[in-house]
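Removed from the display is one protein chain of the complex; every other protein chain stays in position.
As written, the chain order gives the labels A and B, with residue 1 at the start of each chain.
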Amino acid sequence: MGQVAWKGLFLSLFDYKTEKYVIAKNKKVGILYRVVQLSILAYLVGWVFVVKKGYQDTDTSLQSSVITKLKGVAFTNTSELGERLWDVADYVIPPQGENVFFVMTNLIVTPNQRQATCPESVSIPDALCYKDGDCPAGQAVVAGNGVKTGRCLKERDSIRGTCEILAWCPVEKRSKPKKPLLASAENFTVYIKNSIRFPKFKFSKMNVLATDNESYLKSCRYSTEHPYCPIFLLGNIVRWAGSDFHEMALEGGVIGIQIEWNCDLDKAPSECNPHYSFSRLDNKFAEKSISSGYNFRFAKYYRDADGVDYRTLFKAYGIRFDVMVNGKAGKFNIIPTVINIGSGLALMGAGAFFCDLVLLYLIKKSNFYRGKKYEEVKSRRRYGNAVNFNGKQRPVPGNYIPPNEFSQVTPPSFIAAVSWEMREAAVSWLVYKWPCTVSP
Amino acid sequence: MGQVAWKGLFLSLFDYKTEKYVIAKNKKVGILYRVVQLSILAYLVGWVFVVKKGYQDTDTSLQSSVITKLKGVAFTNTSELGERLWDVADYVIPPQGENVFFVMTNLIVTPNQRQATCPESVSIPDALCYKDGDCPAGQAVVAGNGVKTGRCLKERDSIRGTCEILAWCPVEKRSKPKKPLLASAENFTVYIKNSIRFPKFKFSKMNVLATDNESYLKSCRYSTEHPYCPIFLLGNIVRWAGSDFHEMALEGGVIGIQIEWNCDLDKAPSECNPHYSFSRLDNKFAEKSISSGYNFRFAKYYRDADGVDYRTLFKAYGIRFDVMVNGKAGKFNIIPTVINIGSGLALMGAGAFFCDLVLLYLIKKSNFYRGKKYEEVKSRRRYGNAVNFNGKQRPVPGNYIPPNEFSQVTPPSFIAAVSWEMREAAVSWLVYKWPCTVSP
Partner (left out) sequence: MGQVAWKGLFLSLFDYKTEKYVIAKNKKVGILYRVVQLSILAYLVGWVFVVKKGYQDTDTSLQSSVITKLKGVAFTNTSELGERLWDVADYVIPPQGENVFFVMTNLIVTPNQRQATCPESVSIPDALCYKDGDCPAGQAVVAGNGVKTGRCLKERDSIRGTCEILAWCPVEKRSKPKKPLLASAENFTVYIKNSIRFPKFKFSKMNVLATDNESYLKSCRYSTEHPYCPIFLLGNIVRWAGSDFHEMALEGGVIGIQIEWNCDLDKAPSECNPHYSFSRLDNKFAEKSISSGYNFRFAKYYRDADGVDYRTLFKAYGIRFDVMVNGKAGKFNIIPTVINIGSGLALMGAGAFFCDLVLLYLIKKSNFYRGKKYEEVKSRRRYGNAVNFNGKQRPVPGNYIPPNEFSQVTPPSFIAAVSWEMREAAVSWLVYKWPCTVSP
């Protein structure tokens, strides 16, 4: 390009482009537009700012630590164990007091098991046999208690028996008590101490009221009058979760304790309180099923005077409690405030869609306004036929098209116009509806 | 301002502003624009709605509980323990059947340790000594087993020895078996019972088929024919995770079991099934390294007839299994449907960028359309030089500029125009690409 052309290109970089607008002095549409804007504004102020607290910065990465401690004792009288008092060190597994803990409510005890050979339990299908050949030596019993020794042991005069196995003998018998042994676990209490911290706002809180009054925390129970006393009766927890304690204690189950902290840090710290909710996490079937309930086996190991190991096997049924903590905090911050105000302003333009339709298609003068808004242009082959206003022809230079001549105001079809208008409104509304921000 | 001015200001609040458009009656560009719109529409319907299910509301906060139960026995014959049968209560740590459990596959046993003084292990660097002065009494051995007593114990005729320590004696010898003791852990089975709940849609499901057929769950194994039988062979799990069981059983390791629930709740609940995947979580090095493998020490405590404590120390190697559950559910909801439809409509305007370029720069009549789209204005110093259409001068009042006089249709440079057009297209496309919504 020549130097002049380069200069023109360079100078054109400093031109300023701005959209052209048509101002329709139509009071009806103007008032309608302002009414739409005011209602959007009311929605914005009422919903976004007051209800959803759009002026706040939020922190959802809660740091939490949970310490639990149970209290309570239960008395049982069984043939295997005799009269026995169960306290916390006996029935809570594991004992560390973390956010997941198990309370034993029912059990099958098989005491004094030693490494020996004995007949397998009759309820294990793989151990049923008719002759020694059915029990290959060294083969582990599928879903059983030991390895086969090669002998098939039958009771007197019986055709069918069970394989002899090397195992912890005698093996466990499959008879769960019909009533939960430790049913008084209903009256045990759990003290859930939860400390949380919102790192973004450097705000910490505990769910316990700091007090020197030792006897308060020794005797209080959680209720709406005592929100700062997180000591719960196990029976209450199960009831609030919608289950029956006695039924759950028989088969076992899993209860979730959700602690939710939703704090508005613009208010006083004393108003930042946790909300507790309880739910049953494992599915409870209408009919008893082998896949319901919760149990596991553990053993206590001893050694006799001869140095031989022996153990007591426990099949423990009980309720596992999972404490789950989540929450979020909000605090006033200028950036989300400005962003939400801006998005609200953007949304106020969404009324333009509707008002444009009214202006261009519904009111009496709509044709006029359509003509003003849409300037239709159609290029002609030859420039030589320019006709001026007065009807006289006059020669015109190369590129020059008399402005507005041959521009005929043909209103665009309603469908085309609606599709155009919808896009404009969609832009506004979508900008409003997408309030995800990246922190600068 | 005067009263008239205030009235003018007030009335101007009810004016309605709308953008002015130029309608180019150019069929080529019009058809091109519609083709672009249709292709965008096809992409929108095909991708956003069919593949990504844009009409659905999603819930990603899955509540889950996992209960595990192992079955299987292993037989070992060692010098420390003799013939021994290991069952679930012996090799699973911890026994509670939670989502993380450890299966012992190899071990070093140091039985009958008592609190006493004895020489430290020769493999502890800090305990090596030449004379008593090298072993200050009361000093704990760094990375060792006890506190030094002040004596250096050397074997007969040796110059170098190890410090005498107060510890659980005798100390552990560092010789791991060359083959995993409990290699038959490969045939153990783990039954993973998982209940999930999507709280937003109040939908619960288990990964086990509720059945009264007890023998089904006693004998089935997980496979594609039995997707509702979550009983896995440990050997299979390790193999599916891409590792060799025998090698892993020797040194120990960590396996992750991911259970993923992706449910379309518009379909039947029976189509909401979990997907299992397995991966090795700890890094396995090509060469054996002291930082590979997984092991820990625990002890069983006894008391002899004299009331003296003694213990058996176990250094357990094995595989830890971490069960991790995640998922999301989707269900039809009118709000995301409307939002995605709206954003799709907005995107359809993105074709305008390309079509504008074609219209303004690529087709034959582009100069004409540029002239129509861009109205160039330049203010003059004096108003007195207004020249009308016919060339005659006429006096003009103060602020009045004859419309379109002196407006010369100089096409903006291509670079400037492209940068302007790109911004318009960017607005459209970006509104589409940011589909993050806040739920109202």
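Heads up, the rule we're going with is that a contact is a pair of C-beta atoms (placed from the backbone, for glycine too) under 8 Å apart; a residue touches a chain by one contact, two chains touch by 3 or more.
Remember, predicted model here, so these are calculated numbers, not experimental data.
Undergrad: With the full complex in mind, choose from A:R84, A:R114, A:K176 or A:H246 the residue touching the hidden chain.
TA: A:R84
Undergrad: Which listed residue, B:Y21, B:F201 or B:Y228, touches the chain dropped from view?
TA: Among B:Y21, B:F201 or B:Y228, only B:Y21 touches the chain that is not shown.
Undergrad: Could you pull out which residues of chain A are in touch with the chain that's been left out?
TA: 11, 13-26, 63-65, 67, 69, 71-75, 83-85, 87-90, 94-98, 184, 187, 189, 193, 195, 197, 204-206, 208, 210-212, 214-215, 217-219, 300, 302, 305, 339, 342-343, 345-346, 348-349, 365, 367-369, 371-372, 374-376, 389-390, 404, 407, 409, 412-413, 415-416, 420, 427-428, 431, 434-438, 440
Undergrad: Quickly run down the residues of chain B that touch the omitted chain.
TA: Contact residues on chain B toward the absent chain are 8-9, 12-13, 15, 17, 19-27, 29-31, 33-34, 47, 52, 93-94, 100, 102, 115, 125, 138, 140-147, 166-168, 254, 256, 279, 281-283, 285, 287, 289-291, 294, 296-299, 301-303, 305, 311, 313, 320, 322, 352, 355-356, 359, 369, 372-379, 388-390, 399-401, 403-404, 412, 419-420, 422-424, 426-427, 429-431, 433-436.
One rule holds in what follows: only the chains that are shown with their structure count from here on.
Undergrad: Between chain A and chain B, what is the separation of their C-alpha centroids in Å?
TA: 15
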